[in-house]
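Left out: one protein chain. Kept in place: all the others.
Chain nomenclature is as follows: A and B, assigned in order of appearance, with residue numbering initiated at 1 for each chain independently.
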Amino acid sequence: MMLLELIVRLALWLLLAPLLPGIINKVKAWVAGRRGPPVLQLYYDLARLWRKGVVMSTLASPGFIIGPAVAWVAVAGAALLLPLGAAGSLVGFRGDMLMLLYLLALARFCTSWAALETGSAFEGMGAAREVSYAVLAEAALIAAMLSLCVQTGSTALATMLAPSGGAGAVLLAAGLFLVLLAENCRVPFDDPNTHLELTMIHEVMVLDHSGPPLAVLLHCATMKLLLFALLLTQAVLPIGRLSEPANATVLAGGVLLAMVGVGLVESLLARLAFRRVPLFLVTAFLLCLFALLMAWKGGRA
Amino acid sequence: MNDWLNPLLGLAIGLNLLALGTSRLPTLTSAVATQGMALGLMPLFMEEHSDWRVWLIAAATVAGKGLVIPALLRRAMRAAHIDREMEPLIGFVPSLLLGAGGTIAAVALARLLPLLPEHSGSLLVPGSLASVLTGFVLLIGRTKAISQVCGYLILENGIYLFGLLLIHSTTLLVEAGILLDVTVGVFIIGIIVDRIQRAFDSLDTRKLTTLRE
Partner (left out) sequence: MSAGALLLLALVSLTLAMLTGGRFARTWLGFVLVAAATGSAAAVTVFATGAEWEWQSDFRVGGEALHLRLDGVSALFLALLSVLGGGGAAYAREYWPDEHYPDSAPRGRACWSSLMLCMGLVLLSSNGLHFLIAWELFAVSAFFLLTLDRQRREVRQSGWLYLAASHGGTLCLFAFFGTLAARTGSWELGPLRERADLSPLFWLALAGFGVKAGLFPLHIWLPSAHANAPSHVSALMSGVAIKMGAYGLVRFSGWLPVPAEAGWALLLLGSVSALFGIAFALAQSDLKRLLAYCSVENIGIICAGLGLALLGAARHHAAWGQLALAGTLLHVWNHGAFKALLFFGAGSVVHAAGTREMSRLGGLWRAMPWTASLFTLGCLAVAGLPPLNGFVSEWLIYLGLFDGAALRAAPLGAVMPPAILLAAAGALALACFAKAAAIVFLGAPRTKAAERAHEGGAWMHGPMLLLAGVCLALGLAPLAFWPAVASASRAWNPTWVASEPPAPLAALSLVQLTLACLAGAVAVGLWRKACANGLRRGLTWDCGYARPTARMQYTSGAFAGLAAGWFTWLLRPERLLHRPRGLLPARATHIERVPETVLERVLTPVAKQVLRASTATRRLQHGRLPAYILYLVAGLCALGLFVLLGGRP
């Protein structure tokens, strides 16, 4: 029974995640007055990459291929820990949100490791930026998690995300949205469509990957995007009070809305100069911090 | 009464942080203008019987703080051809963290003060202390005169908020007095800014040290 549920959930995440970048690209194309690539484009890309061969640098060790594999397993594990509204999660226990955060950190370590395997300056630069900005994003995420804990009085994800964010929901939504943009390398923190290596963070870390490992890395990135979108939706909307079918529709609607938001932000804003990224991440942190303070004050009064 | 007051004060505190974090002077001016308008509307929510005098003062404050003073500042910016604060003395991230820390400290401090029961649940005192601190950070930490004027205006907003505590005992006197104060102050600052621009051809206040000799 548990095995069946595991397979169904895993299949859901595996198959739905690559849809998200397609939606974002369609929104961007619509804003720009173009037709844009098909929504299912990433599926075709992944299938094509899965059939191709791999070129490895002469300097790279087997860690070049093990890194993406472990990163994928880490994000899949984090995805299975996240409750899906009323359907809950595969396994939930007190303190599982910390495991979720640290599994994402493991994925980050592995992708940075795989990037540094090639001994190239570009990948080193991308890895340096990724791990540095993650410090501020982690602080913001911990503040957001703490605010949800204080709001609901529980430390298990299933009970934390069921009611809404309460009085500080608007601040929490803004903070978590900024963290979503930062962690998934979207404008204004990183431009997924740029061709200039000196301006990339995530794109430059996968510069030398090819074939199945690249497919695994791209899929891992989309699963992370879906994870953050679901987290944002459940943290802000009072999902727990709705019935089963309404639950699923609201979740799907929330994710869709988040993706449309990302697409609009990508179309309307320019990428920030790197020296201004810490300011925006500190803003995200302060938004989550003030949501925490409102949650604390709300319970006291 | 408190239902409308707290969101407005929350907006004012948020605008403080926006003013601390932004490097673009038009954004700073708009933040100060919006804060002025929000504060101008507050006496309408706090007075139980609002007669034509209260409405008049509120309209004058909103017009003055929200429209006239920002227009003067924008004219000065256009004349000096500047729109960015490039190297502040206190960096943007430290001033933002200082402002946030000050807001949290103000909330904690306000609970220790002996306030009337009707004021102890609202954000009036914390908002005023936070605005005063923000004003000081802008005055100390920025080099362009326009930013310092905006800091002064935010400081005045903070004092005004504190004065609103007395609204039930001395009503119109408070609002009228502060409005007069701000008007005179901005007049004088406007003259000084114009003089600085003419003398040094820039609004960088660090150049004032050459006047020492």
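In the analysis below, a contact is a pair of C-beta atoms (placed from the backbone, for glycine too) under 8 Å apart; a residue touches a chain by one contact, two chains touch by 3 or more.
In this text, all values refer to a predicted model and were calculated from it rather than measured experimentally.
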item: Omitted chain - touching chains that are shown; value: A
item: Touch with the omitted chain, as defined above, among A:L19, A:L42, A:L82 or A:A134; value: A:A134
item: Chain not shown: contacting residue from A:V73, A:A87, A:V170 or A:V260; value: A:V73
item: Interface with the unshown chain - residue positions in chain A; value: 50-59, 61-63, 65-66, 68-70, 72-74, 76-77, 81, 91, 93-96, 98-99, 102-103, 105-106, 108-109, 112-113, 116-125, 127-129, 131-132, 134-139, 141-143, 145-146, 149-150, 152-155, 197, 207-208, 211-213, 216, 278, 292-293, 296, 299-300
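The rule is simple: only the chains that are shown with their structure count from here on.
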item: Chain centre separation (chain A, chain B; CA means) in Å; value: 39
item: Chain B-touching residues of chain A, taken from the complex the two chains share; value: 278-279, 282-283, 286, 289-290, 293, 297, 301
item: Touch list for chain B against partner chain A, complex; value: 17, 21, 92-93, 96-97, 100, 104, 107, 121
